[in-house]
Each structure stands twice: as structure tokens, then as C-alpha cells.
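Got a structure for you, questions after.
Note that one protein chain of the assembly has been removed; the remaining protein chains are unaltered in position.
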Amino acid sequence: MTQDLSRRKLRAGIVGGGQGSFIGAVHRIAVELDGQAEVVAGAMSADAGRAESSARAWYLQRSYTSYRDMALTEAGLADGIDFVMVTVPNHLHYPVVRAFLEQGIHVVCDKPMTFNLEEARELVQLVEQKKLIFALTHNYTGYPAVRHARHLVSSGAIGTVRKVLVEYLQGWLMEPEENTGNKQAAWRTDPSKSGIAGSIGDIGTHGENLLEYITGLKIKQVCADLTAFVENRQLDDDANMLLRLENGAKGILTCSQIAAGEENGLVIRVYGTQAGLEWHQMEPNTLILKQQGQPSQVLRAGQPYMSPEAQAATRLPAGHPEGFLEAFANVYKLVIADIRRSGAGEAPLGGYPTVYDGLRGMNFIVKVVESSQKGGVWVDF
Amino acid sequence: MTQDLSRRKLRAGIVGGGQGSFIGAVHRIAVELDGQAEVVAGAMSADAGRAESSARAWYLQRSYTSYRDMALTEAGLADGIDFVMVTVPNHLHYPVVRAFLEQGIHVVCDKPMTFNLEEARELVQLVEQKKLIFALTHNYTGYPAVRHARHLVSSGAIGTVRKVLVEYLQGWLMEPEENTGNKQAAWRTDPSKSGIAGSIGDIGTHGENLLEYITGLKIKQVCADLTAFVENRQLDDDANMLLRLENGAKGILTCSQIAAGEENGLVIRVYGTQAGLEWHQMEPNTLILKQQGQPSQVLRAGQPYMSPEAQAATRLPAGHPEGFLEAFANVYKLVIADIRRSGAGEAPLGGYPTVYDGLRGMNFIVKVVESSQKGGVWVDF
Amino acid sequence: MTQDLSRRKLRAGIVGGGQGSFIGAVHRIAVELDGQAEVVAGAMSADAGRAESSARAWYLQRSYTSYRDMALTEAGLADGIDFVMVTVPNHLHYPVVRAFLEQGIHVVCDKPMTFNLEEARELVQLVEQKKLIFALTHNYTGYPAVRHARHLVSSGAIGTVRKVLVEYLQGWLMEPEENTGNKQAAWRTDPSKSGIAGSIGDIGTHGENLLEYITGLKIKQVCADLTAFVENRQLDDDANMLLRLENGAKGILTCSQIAAGEENGLVIRVYGTQAGLEWHQMEPNTLILKQQGQPSQVLRAGQPYMSPEAQAATRLPAGHPEGFLEAFANVYKLVIADIRRSGAGEAPLGGYPTVYDGLRGMNFIVKVVESSQKGGVWVDF
Partner (left out) sequence: MTQDLSRRKLRAGIVGGGQGSFIGAVHRIAVELDGQAEVVAGAMSADAGRAESSARAWYLQRSYTSYRDMALTEAGLADGIDFVMVTVPNHLHYPVVRAFLEQGIHVVCDKPMTFNLEEARELVQLVEQKKLIFALTHNYTGYPAVRHARHLVSSGAIGTVRKVLVEYLQGWLMEPEENTGNKQAAWRTDPSKSGIAGSIGDIGTHGENLLEYITGLKIKQVCADLTAFVENRQLDDDANMLLRLENGAKGILTCSQIAAGEENGLVIRVYGTQAGLEWHQMEPNTLILKQQGQPSQVLRAGQPYMSPEAQAATRLPAGHPEGFLEAFANVYKLVIADIRRSGAGEAPLGGYPTVYDGLRGMNFIVKVVESSQKGGVWVDF
């Protein structure tokens, strides 16, 4: 059934993201940034009071305490939500996503996609069967400089990729924050909520996704060494790994949440037979292109020489910094476009991370943990 | 008459900002970013078709082709706008602002405040008389690092200010863009629309405002050398000036729109008897604190050591870059809070640039132009 | 009389630079760096003990306590010095230089060239008359990136120069160091030794020289505002000035020795009709080339694309940082080549700062001080 979604803002719902959550506000801002969608309903907390106050703070039209109720009710409303944003801890991703998909509601879900690989596989099937839009918030793919990096690689500007270095360094879990009442720390370090992975699920998968997004290459083998440095922590808070890519390229991925003083240091460097690329998430509007024996070039978001996909992800002239929220919004921008297309019976155009990326991410987690548990051996993907 | 504005999003209107405008979208995103206001009405273009298509693109509820009609109509509606955002060329600021103030509607206006000093003085009187909120979008004061810089100076952390270096360098007018159909370039270089100043009105006033905002000091004297480097350009596209501040501090302000390759290079450095500060708009989340004989400190937005006023202007954890739009939204955040207070009959808290800053900016323009026209002599403020 | 200087290291002498001096060791290292000269004699201090111990520490062959004796004696020796390095406070430059020139000995002298303008004029005459090599240690011209910047300007790569921004910021005199036994601070702030200028003589002249060296343009007019911020200090410790260059370009030069936390921040930016250049002394191996609408280029010393004059000033492959001493040595490299040419009766090739640069520097000081003393008025050069 097609719907005319072209004449109005889309209506979004949210599960999770109640007061105190960092990521809830990120989703709200990102989804509304371009004026193409509005958050109107939410099941923002299982706690009734918190759900209510969170919804009121956002002036939501409808507030729920159960995501199941929400899915059912919204599906039945004439002005029900067009899609839902799922921002709960990992172990709840699958049931929540399933509940909405089953009601025919499109989904945008946080990463890692599910609690375990089995759920991920089931989700792939469900999405394929329902023919609904499902997007995963590997939000770093939304930066214009990242999109331009992907463009440069795919257009051959750096030649054949030989070496990839990815790092994602944070320091916020260098102490046992999970014992101090920090909710974010608590669920991320709890295997019953986070799954088998700590840092590699939380941030390592962003690195893996970014690597594959930019290079267009799949990881083929990994050899990983995970550590939980903080006493009594059950999940890894640090990971070092060697990578081999499908084309023979080699790589390194390191992520850490115990790297003292690091904030959100996601960095990728790609070296090909013709040139190299370097991008830093904390200075996201700059992409450095390195050519042997020639001056490095400082490419900047918003400049006319950037590729159309980078331009489409840029709202401001060069020198007016855009950041994390704008990049997040760029993922939503493509998702919203596809939901509109879906309403018109048109095939999706994609460009955002999908259920298959989510499956790859879950597989990545499994392989990395397996490699490390076996003492740091090579494991095939 | 008080109104309960606490239970709903505020309703914003816009004058100007139609399709093709850069600053219109900036205002829309900024005002809506925190989910506390919504743009519902606009007179986005004098051209009826463009006004209509612009309004439709934003899903506005009401579209006008005349700002006068808009002011009158909105003032009479039960759900009329609470405030208006004025984003037209300089020569229209005053009549537009006046139209809304006279209808009892709060105003947020782009800088420079008016076409000339006389209008600025009249506007001060009008605002004082109407007791409405009037804010000027010196948006760079919205950056958390800028607010922290102001905090550090006012709290004595750098001692008595001795020297201030302000630069604002752009390159986009290094060629005669005004002859190529570039509307932004056309009105900014046209004395009938821009006023007596080119670059110093467009960007120099931002520098002046930032200097006074951070240091808390007033400029007392200026000696300026303005140039129009591009042939046949009637207004300055470059300015160098020496400054003397009220406390005996000395300074430099340079702005340019012909600095090849510069994007939006607003930089301020302040040196006091105890320490120095450095901030770059293009890496806005960083503030450098310099102490003689001690390591420089890299202060970062989102960190716990930042001052409450900086924290209040930060939405994300450190390392998740916020940018121009978020800073702009921070100005709106304070304005919206004051409009709500106004509705409740409470006195405004301020914190954003006001009509007095606007008057100072217009006076700055007049003095700088006078100094330069007299050959580069010192002129008292 | 020609001499065969091609088969041996040149023999250098030094006046000043005794133990405790920073600049003495700089000269020794720089002059000997390329293995083409050796310091063999010195009058390193008027204090006999200090002269002797300083000479012994350097294994000098001959030590003097009087520069006059030294000049006379060395001139009469078969293996006397080929040239002398003059590293005494400003008020002694002229008599020392004169003593050696009169004995037919080439001279390398620290800047500013003399104590006052009259001495500078006499020195020009003396050098012209004696036909000896005279070089001034505006050592920053020795950096390969600076030489490449000059090359780019002269070859037209940035078009016609429009705007130049020069800053030289230090913080080491922000407190009254001259009262604490700091010899370097004492003579620099003492008009009887330093002359009429403080910071502008010590570092401002470097800025002026660098500007003229890179742009190939002369300063035509200056409007200066000098300040002595530290109580009871008699000479400027801070200066801001507007510049007008001979071709109509505009500029700013600011120097300070009270800029808290700044080390040796000499920075120059030049904007032309085609492109811009930026160079930072504290990251000296990098030169940034900015082109409107194109990626900035990061030019690096040691790379094959650098100009021959930059290559000739580079000893190491790119990425192996060369610094202050190597740049200083690059000035000596050209001086030594010319002294050898002089020995062979060949005309000098130059490339290093000369007596005419020194005269311009002294004139700069005079004009800047005059401008400031008159309240900050424009003064013609």
C-alpha cells in the first residue's frame, strides 16, 4: 500500500532515549535536523514516570511505557508513526525491532544490531520478508569527508588499497565506572545486556564498518587480542587486531575505552598504490590526501571540489564546522528519502548502513572474540 | 499580558531565508535544534512563487509575501508566532524588525543590526519602549569554548588583559563574485543594501563583538585601514586596524574577504598578565590556555572541567564535535528561555547579544570607516 | 689579494658569545655545521676569566679579551681568521664590526645591525668601501620553507601580493625579568645597550625582514602603537602596526614579548591575487599553499617538488625535521661560499641578508618609534 508521504514531515517514534540518555537526544536532533521528520511518539523508558516526563520534555503527542503497546497502537493510527528509532541497550534491539517490523513500521536501530549472531540472522530474514526500510546508525558514515573518502577509493584515486589503519580510542572506562552508578557504563560492561563484546561491540564495530564503507573491501581474516584491563570487568575494554582484507590488503584495528585522556578518537588511514587518505573524527571536516612526492592536500567539507555524495551531506559553506549531529542527520536524510520512496512504491536508494552491515558487524564481533579466546589466532570470516 | 509558554514549543516566524539563502536554513535548524521551537510561518521572499515554494519545503503553516502582512496577521492569531527571525539584507533589518516589534512580537535579527547608526539608535529606543526580547545573531558567542573563554577572563584566570589579536579571514570575495550572479556577494558589496561597510560589517563586527564578549572590555579607540582590493568594488573587502581598549590593553583586528584559500577563519587570542587564550572557530571545540613556563592546556568542550556556562552550551560528550549550527542554537536556547520567561512575566536573563551590542556594532562600523576615510587616524568611540 | 680558500675549512672568530650566552653557541654550531668552517679564535668576554674559560670550552686556538687586539692580531697572522662573528649587545655592534672591517676581515653580525641609524649609514659606506662580505643574521631567511615561499612569490605562483600578516609573539618578558639577574633581559630592556627599541628591535625587525624577503616588496608606510606593559620598563615590549607596501598591498605586523605562554611564535601569511601562503617558525618544515576553491597544499622541506633554493638549504630527507640551527647554518652556508669566492676574486652571489637589509631594519626601527611617539600616525619610509 503506497501512501503520499511527500507533502508532510514524516512521523517518527522512539524506543528508549529517556532522560539521562545521551543517544536519545542525538536521535531526536538528527532526525529532525533537516525539517523532514518530527518525533511524535515514544516509549522512552520502562519506568512510567520517566517515560512520561521524557515525552513531555520533547512535547511528544503520545507516550507509552511498553514498546509492544506502542507498536500495536501506532500501527493502527491514521497519523501513526512512519518509522521508529530504537535506542535501547543491545539485548533489547531484536525484540523491539521485531515488534515494529511486524507491524509494518520502518526501523532505524542503534549498533551493534543485536545481542548475538542468531538474532542478527533472524533479523535479516525478517527485513527481507517484510520489505521494510531498516537502517543501522553507523553514523560516522554520515560525515561528508567520509563519503568523499569512499568516493575517492571507489573512483580509483588512491589505486589498489594495500594497508588500512583504524583506531578508535576512548578513555572513559579506564576506571570501573560501572560501579559508580554510571548507567551507560553499567550496561555496556554487563554481558547480559551488551553481549559477548565490550569495546569491540560498542566502538570496534564502528571501526569495522567505517573500514569496509570507505574501502569497499571486506575483512577476510582477523587475529585479535582482547583485554579487560579494569579489574573484575567481564568484557573487553581494549582490543588490538590484525586484519586481512579480501583483496590482499593488510590492516590494523585497535579500539580502547581505557586510553587515558582520549575522547572519541576514531581515525582511519588508507594507503593504496597511488595515494593515501587520513580522516579524524574529531576534526571531521578535513580529509587529507597524500601522494608520494607531491604535496599533501587538505580536502575540506563544503568546498566545490568535493564529490556529489559529500556535497549532499553538507549544509554549510566550508569553514562553518559541521559535526557529529549533522553526520548523524545525514544518515537519517537518506533513510527518510527511502521511506518516502517506499511510500510512493519506489525502490530504496540506500546509502546508509543496512541489515547486512549489521549482520557483518555481529559476525565481526563473534570472530574477534573467538580469535582472542583461542589465544589470538587467525579466524576466517 | 502573560501567556503560559511552558507547555508547548514556541512558534517562530521567519522573514527572508528563502530557497538559495544559506542563512535561512541555519536559522531554522538552530531554532529547532533543541526541540523548543518550531518555525510555522514565513515571509521568505518578496517573490510570491519563491515565497510559496520555500514555505512548502519547510512545511510552514502560513506563508506571506509581505512582512508587514505577516506581522499584522500573526499578531492577531490565537496561535500566531511568538517571535520572528529576521534574515534579510542589512537595509531591510530596521523596517522589518520595527514592524514586528510594533505588533508586540519578539525579534531575533541578523547582524549588523541596521543599515546605519541612526536606525540603530531608534531601534534601541523602540526595544526599550516595547519591553520585548531582541537578540542579535552574533552566533559565535554561542560556542561553549567561547563561553568558557569569557568565563576564564571574568574569573581572573588570565589576569588583566594586555593584548588582543582578532582575525577573521575569508577568501570568497577575492574575485568579483558580485558580477557572476552570486546573490550573497551582490548585496554585500552594494552600498545601497549593505551600508557603508563591506567586510567590516559582514565579518568585522563579529570580531569586534567576540572581542568584547570574551574580554568584557570595550574598544575605546580605533585606527583603521580599509581597502577594496577587487576592482570597481565600492565597499571594503579587507580591513586592518589597531585597537585600544578601555583598560589600556592594545589590540589588532584584521578581517578580509580576499584572503585566498581562507574559509571562515575567525581566531581570537587574548593575553593577560597571568595567561593567554587562543580559540579558532574552525576547530571550535578546543580552547588553548597558555601559561608562561608551564605546559599549555588544551581545554575541550564537553569535559567536566568546563564552566557551567560552557556546559550549558554543550549537548554531546567531549570528542563528539559540535559546530556552527549548535553554536547558533545556543544563542537561540537563551533567547527561547527568555521569551518563555517573558510569557511568565519574569525578567529576562540574557546571555545573548542584545540591541546594545547591535548599537555598539553599528558604532564600530561608523568609527572604523571614519578612521580609514581620514587616512587611517585614531578615532575615539 | 686573492687567497686559495678552496682547500681548507675557513677560520672563524667570534666576539661575544661567552658562557651563559645563548646566541654564541648558536653561531658556533651554525658556522661549523656543514664542515666548511671552524671557530679558532675569540674575544668571548671582556672578563678575562670568562673569556678564557669560554675559549677553552670550545678548544679555541687563540683567546682575546679585547676585540681590538683580536682584530689587529688576527689580521697579521698567516693563519688568522677569515671572518668574524659579532654576537654582542646592539650598542657594541658598530665598533666591533668596524674594527674587523678595517683590518680587512669579513663580518657576520647579529641584528639589529647597529645602535642607531647613523651608525647603520656609516656601516653601509664602510662595507661598500672595503668590498668585504658583510652578512646580518636574519636567520629565519635560512629555512628552506621560507626560501621556497620567496620562490613562489617571485615566480608569480600567488599572483600580486595584497595582504601580509606577520606576527612574532613571545612571552618571556611578561614579568620584569630584567630585575632578576637575567642578562639577556637586562640589556634588551636597557636603552643604553639596546637603542631606542625593545621588542621591535629584537624581534620586530625579524618580522620586517622576513616580510620583505618573502614578498620582495618594500614597506612604504607604517602606523605603529608601541607599549611597555611591564612597569618601569623603558622600551617597548609589545608593538602593533599597520603597514602599507610599495605595490599597494596592506599588512599587519605585531610583535610582543609579553604574550603569555608564547615561545617564539614567528608566523607569516601572505595573500595574493592567485593564492596564499602560511608559514610558522615553530613548525618550520611546512609551508601551506592556499588556493581558493582548491585543496590547500602542505609543502614540506626535503620533498622533490621544492625549489632549488629550498633544496640547497635542506640536508635531510623529508620527515627528518631540521630546525633553527640548520636554518642559521643555511645563512652561513651562503656567506662561506661568498667568502671563498671573494678569496678567488669572484663576485659574491649573495642570498643572505646584507648591510642594506641592516640599514632597512634600522630605518624600520626609527620609523616605527617615530610613528608611535607621535601617537600612532602614518610615517613614510
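Every chain is named by a letter (A, B and C) in the order it is written, and numbering of its residues begins at 1.
Keep this in mind: contacts are C-beta pairs under 8 Å (C-beta built on N, C-alpha and C of every residue); 3 or more make two chains touch, one makes a residue touch a chain.
For clarity, every value in this text was computed on a predicted model and none was experimentally measured.
Set against the missing chain, the residues A:225, A:246, A:309 or A:370 yield one that touches it, A:225.
Only one of C:74, C:202, C:322 or C:357 touches the absent chain when the whole complex is considered: C:322. Check A:62, A:121 or A:162 against the missing chain and you find that the one touching it is A:162. Contact with the chain that does not appear here is found for just one residue of C:150, C:300, C:333 or C:360, C:300. Chain A residues in contact with the hidden partner, per the touch definition given at the top, are 158, 162-163, 165, 167, 171-172, 174-175, 223, 225, 227, 229, 238, 240-242, 244, 250-252, 254, 256, 258-262, 269, 271-276, 289-292, 294, 296, 375-378. Residues of chain C in contact with the chain left out of this view: 8-9, 22, 25-26, 28-29, 32-35, 39, 58-59, 170, 172, 262-265, 281-285, 300, 302, 315-326.
Although one chain is not displayed, its contacts with chain B can still be listed: residues 289, 293-300, 303-305.
The rule we apply is simple: only the chains that are shown with their structure count from here on.
Centre-to-centre separation of chain A and chain B, using mean CA positions: 34 Å. Within chain C, the positions touching two or more other chains are listed as 289, 294, 296.
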